[in-house]
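Removed: one protein chain of the complex. Kept in place: all other protein chains.
Should a chain be cited, it is by its letter among A, B and C, assigned in written order, with residues numbered from 1 in that chain.
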């Protein structure tokens, strides 16, 4: 370890934030860009499964709530791209890496939203799992990232409550509505558990990331916490447990549960999820169709500046 | 009149069909191309208002009937383009004249289909009016046109019966269905009357066309016949008359009726109908999007011929 | 309130609320597909405002109607012929330029109209207008800026914006049509004669479109039939099929 490296690690250990102009190891920078970029892309791609139901929301109130949520998510994307830009990549650069498949987004968004209860379940389970990941990241070592997470977490927990409220309405509704809620829970349960990533035993990057405080808890810790929090909610809703392996373990003081099918997880990452192709195609189409808009607005800004300059 | 012209007119007067290879006056040819082309285009554009409800037909049976009808109409377009081609224009040439607005199609298709009863009303009123025009044209002087009309008329009267049956179901149905039927009748009545064209008093071409037997009856004769046929049907359906001016005229032995608003007619022809822009845009898009398909199939045919040639 | 006024008031409220409902729906179709992230946010925000306004207008309409219905019943359980929005707002999104041009042409009318309605003799109408006009002032600022930016941008963006204007201009006139409902509303001081807004509208729109280097089509021809419900476009029925499917498939549920 060089002096620079030692000094850097020392700051981290003493909980002093790293700021954009500070020296940092190349790997720290690269890992952060990957992690923040992936998170930003997830916010953007995550609009699609929800957008799928905006035009079919069953009441004006639900439509408004969903619009507000999607707007927040685009906002989160914006904070995160800004945080990533402080590390020396432009938004366009990492956007293009998303579009050509070099960068990933959260695999959960490769699953479809098939009935209205899915929208509730996405808020409840997916945002719930996301928060579980994000709350500790408010204390992450990189300043701009930490500050973005603080803003984001506040809104996400609001979304989670709204999601839970939406699925509660379904669970307490007509038999068909209850069936939708159960169907959504069954389909989204294991993909939600997968959001925490494979067991840290199998992860090569974890130790370094934890030393750098880019990662605060292990994947398994967070997953367990999520299960422990969610199972009582499922019971409160009066829904059936989506996994027969869920059982309270007195000794551990935690719920036991069945490990997700990781081959499915890796298959989805590889591009074989139900919606990978459509999601990326939708983003690529938006980008390509929007080129003339971006070019037009840029050109107008140039003209305006030139006119201003000429007038001076 | 030259000898050729006299001989030509003489054949027509003796009900001998003019065939593609026969001599004919340039004006006769030009008028026929315009008339047949316009009719062909109407069959093609006429698919759009019906296609608008194919994906929303309320039963499998109705969906099948509508599909069969639209298929027939495309077939009619084909016969008519073939008839036009015998006069020395290609289908592509007159298609392009439709697409860039040099040629017209029947103005009725610039009105929207807004509820399911419109589909019945289109069959009943629009096809009904078309048949009124077309039945005499089976005896038109130009052979290929005459033969096309014979085939077309048979199918059209089938469509008209199906349309009447569909609107009858609506008129005899729930109060909302009956209201739809009435609404469709009210909106489509005057546009249907306009299908016969302005009064012949105001038409410059009529006399020559009638001498050539391209036109058999006057517009006003056909319109009256249509009104006389349709009013009892409206009454049978138990619908309100769409025009307070409709009254039996004992002396004339016909129904009196209110003349359509011809300023609307000319406005629609000019391009200001409710759907002109969308109809032409839809046809242009189909044509432009289909270019690669037409080119691809042509190129394949060339390759195949070349391979066959090489093998010989 | 006299029975006749109540019917007219109901029609007036449906016109206001259906405009915002249908335009809000159209704008919401963009979710996740816009050309740049800031636009995703702005479009979602615009749609959200419009849906919020819809809740107010249709909520009041339901109250005036007095049949125990809710704003949701009115939004989700009427067929196309019962809708009273102007045709402009039901026109398809087209490309981003067409969406923003439609937004601008409507925002300009909407902001002027709401300004008048803030002085309505009907307290509820005045309150809704007051709240909405703040939101709409922002919509207008944004859509006008974008129209100018794209009109006065590249050759391609200019020609796309001109095409959008040419396509949508025939739908502008309907916003200034008057009928018995408008007469009754104007007489009662609840609303104003729409024709009286045209001068301000033309001044505003000419200014912005001229900054955008765009040419207003010469024809004053105006499609109509939306605000009376007599003849909507074929587009509306498809929009409603999507919007209404769920509450119609599962009637009587709470969501």
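Side notes on the structure shown:
Throughout what follows, a residue touches a chain if its C-beta (ideal position, glycine included) is under 8 Å from a C-beta of that chain, and two chains touch if they have at least 3 such contacts.
Note that the coordinates shown come from a computational prediction; the quantities given were computed from them, not determined experimentally.
Just so you know, the chain we are not showing touches A, B, C across the whole complex. Within the complete assembly, A:115 is the residue of A:95, A:115, A:192 or A:219 that touches the hidden chain. Think of the hidden chain as still there; on chain C it touches residues 79, 238, 240-242, 244-245, 248-249. Across the interface with the omitted chain, chain A contributes residues 49, 52, 56, 112-115, 176, 183, 187, 267, 272, 274-275, 277-278.
With the whole complex as reference, residues 44-45, 47-48, 50-51, 54-64, 67-68, 70-71, 74-75, 77-78, 81, 91, 116, 166, 169-170, 173-174, 176-177, 282, 285-287, 289-301, 303 of chain B touch the missing chain.
Basically, only the chains that are shown with their structure count from here on.
Counting only contacts among the remaining chains, removing chain C from consideration leaves the groups A | B.
Between the Cα centres of chain A and chain C there is a gap of 35 Å. Taking the mean of the C-alpha atoms as each chain's centre, chain A and chain B sit 57 Å apart.
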